[in-house]
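With one protein chain removed, the remaining protein chains of the complex are shown where they sit.
Lettered A and B in written order, each chain numbered from 1.
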Amino acid sequence: MFDSDQWTQLLEGFLEEARDLLKEAEDNLLRLEQGSDDVEVINALFRAVHTLKGSAGIFSLEPLVSLAHQLENQLMGVRDGQRQLTAPLVSLMLQCMDELNGMVESIDPRHGTLAPHTPRQSELLVALGGGEAVAESAAQAGEINEWFLSIRFDNELLRNGFEPSSFLRYLDRLGRIETLQTLAWAVPDLHALDAEACYLGYELTLRSAASREELLDVFALAEDFCTLRLQLREDAGEPGPLASEVEAQTLAPAPQLSIASLPGATSEPRSGNHGSAMVKVAAHKLDELINLVGELVISTAGAHMQSLRSGSTACIESVQAVQQHVEQIRERALKLRMVEIGETFNRFHRVVRDVSQGLNKQIQLSLSGSDTELDKTLTDRIADPLVHLVRNAIDHGIESPEERRAAGKPEQGNLRLNACHDSGMIVLEVSDDGRGLNAERIREKAIARGMLDADAQISEQDIHQLIFEPGFSTAEAVSNLSGRGVGMDVVRSAIDELRGIIEIESSAGQGCTFRIRLPLTLAIIDGFLVSVGGDHFVIPLDMVTECMEERADALDASGHLNLRGKPLPSVDLGRHFGLRGDPRARRNIVVVSQGRQQAGLIVEHLLGELQTVIKPSGRCSSTCPASAARPSSAPARSR
Amino acid sequence: MATVTLHPASDLAPARLSVHGDLTIYEAGETRQTFLALLAQDPGPWALDLGGLEEIDSAGLQLLLSLQKTLVQGAQVIDLPAQARALVDLLRLESLYPLGASGAGEELRDVR
């Protein structure tokens, strides 16, 4: 029916959708476990699994279908109030989702085949209640329930070619219609009758093993022309109270027709908040675009220089107009790659859950600033360091319930992830209310490891920073979560690579906050151009707080300037890079700040603002002497 | 096409309406007009002889229900072919069942 290219394309679309669906399912499951009583959460969770199952069916991915089916059954039980969502059940479902993810990843879109069930999958199937029922049909696997359906048809139903009795016949095949009442009271007398309009409605009870979705599906084709109420009766046979609340709804987007939400097809918005006006674009295409915009910025700057040199006013003006447009394009192009941190944050519900259960700690995770936007490249690269910090906080920061009780704290620990913008930087915080860093222990350890002189005078801040040194670990027992002596140094190098910094704010017994500051984007920055002799440097404009002229006697022997009575650690760029400056030139000080640290850079000329494209360079700027407070993104030479 | 004929009432029996052919949404509009014209001649009661029906759908059933409502003293169905019976069964429209399988319906038929 399809050539292999089409098939591959369809499969690729499916695989991408499957990943999204599983992600959505996991998020919603965790939200549910945290006590969300929003009906839409369980519905969205169910829909995601159901859609996954349906789509996988078209591609004949049987092992995936059967596992998804069992998961769906469990979810149905939870949704219909027959099953409690216990912690073990959540764990089982999460494992199942992991396994489904693994299956999705193992599918090669060129062939689209899936190996039969592994022992692990069979285990999950049994645990989910599938057991030997793997080959069983959906109807047999489900329990037989008694449903109450109330159906009202729109006047236009018949004229649109629908025959209501067909729906009833179909229902009768899904189970057994026990009672049926045709509501004909609305049929008017002949004088008032519109013979092609529909006046009928039905109320019926149905005994069936079909799921709610399957029942809703029956009417999906006519969803615009009917209103349906579907209720589950708890004790089939006994006219007891209704198990679930009456649910009035016009039909939800038809899940079975989600053949329509398959690859290539436009899907209905799944959870409402994903607007339909979204376009998915491969990340690499965006990167190509942003790279080109980067080149455009550079060549426009070149054109601007040439125009100045030419002295032609007309030329200068038109190049300036071009520059303005390029600037707008740059801003918009960068925004395209901005994503909310929320999606990354949401992954931590799972991390926190798994890690805290492994350690028998009770931890409440709270998120704030989820709508803070940052560059997609950054979110991808900051996720792992964040995971490390979170694990570290749970493992080492937050105490066991017993310890916490003894310390007069609530047994449940608090972990907070926060994101915000602060003067052109993204700030990400991981805070816990645990025991805080033990500066004394860190110091002892550093001395024992030869990282620090025994009589070194360093601030508590600097002691804290020692935990980011390679090979430093204070964990008494090496747990399998963190504390293997790898980690914190990896965190810092990852952050360094992103031109970010990490700060620690710790208060013994009260808790600890790791604060990461990152530039908004990696590619293009607004720079401040300075020069020493013939060499040019660009300082990120966001870092520059002020500029002033240097007085002759300014820099003291310890490398400090006097800034309004306070010592300002400073670096003479010419001397630092070994450059031959112009001795006659007047020198200027650029005060830069990052986080709470300030420093002065001594340069010759201040040349003004400049858009700067950042490209990897072979020789990175070398570090400053340890005594100087070093902004970790030391100025880079401009190209 | 539906062919509709009204046999006038006699001393022994009410007017008998016989419907031949199809009574589906395609015919419903036109058949309604016919019914209305016949109603002007005889306000009921009628006996509905549907034995000649070939096809009926929900629109057709609705039309018959409406007819029952409109007629003075309603309309009694005296014959119903298998397909229509299946639909009436499915919809459990008791009012459209032929008058008692062996009761009044038979009597009426005998009279006819």
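To be clear about the criterion, a residue touches a chain if its C-beta (ideal position, glycine included) is under 8 Å from a C-beta of that chain, and two chains touch if they have at least 3 such contacts.
What we mean here is this: contacts and distances are computed from a predicted model.
Colleague: Out of "Tetratricopeptide repeat-containing protein", "ABC transporter permease", "Two-component system response regulator" or "Maltodextrin-binding protein", flag the one the UniProt entry gives for the chain missing from this complex.
Modeller: "Two-component system response regulator"
Colleague: Quick one: which shown chains sit in contact with the chain that's not drawn?
Modeller: The chain that is not shown is in contact with A, B.
Colleague: Looking at the full complex, which residue from B:Ala2, B:Ile25, B:Leu39 or B:Leu53 touches the chain that isn't shown here?
Modeller: Touching the chain that is not displayed is residue B:Ile25.
Colleague: Among A:Phe162, A:Phe468 or A:Phe514, exactly one should touch the missing chain; which is it?
Modeller: A:Phe162
Colleague: List every residue of chain B that touches the chain not included in the displayed model.
Modeller: Interface residues of chain B facing the absent chain: 25-26, 83.
Colleague: Can you list where chain A touches the absent chain?
Modeller: 1-2, 10, 57-58, 158-163, 166-167, 169-170, 173, 196, 218-222, 256-257, 259-260, 262, 264-266, 276
Convention: only the chains that are shown with their structure count from here on.
Colleague: Which integer distance in Å separates the CA centroid of chain A from that of chain B?
Modeller: Averaging C-alpha atoms per chain gives centres 66 Å apart.
Colleague: Provide the residue numbers of chain A that touch chain B in the complex, in ascending order.
Modeller: 158-159, 163-165, 168-169, 172, 180-182, 184, 187-191, 193, 195-196, 198-200, 202
Colleague: If we count contacts the way the header does, which residues on chain B are in touch with chain A in the complex?
Modeller: Checking each residue of chain B against chain A gives 25, 28-29, 31-32, 35-36, 39, 57-59, 62-63, 65-67, 69-70, 87, 90-93.
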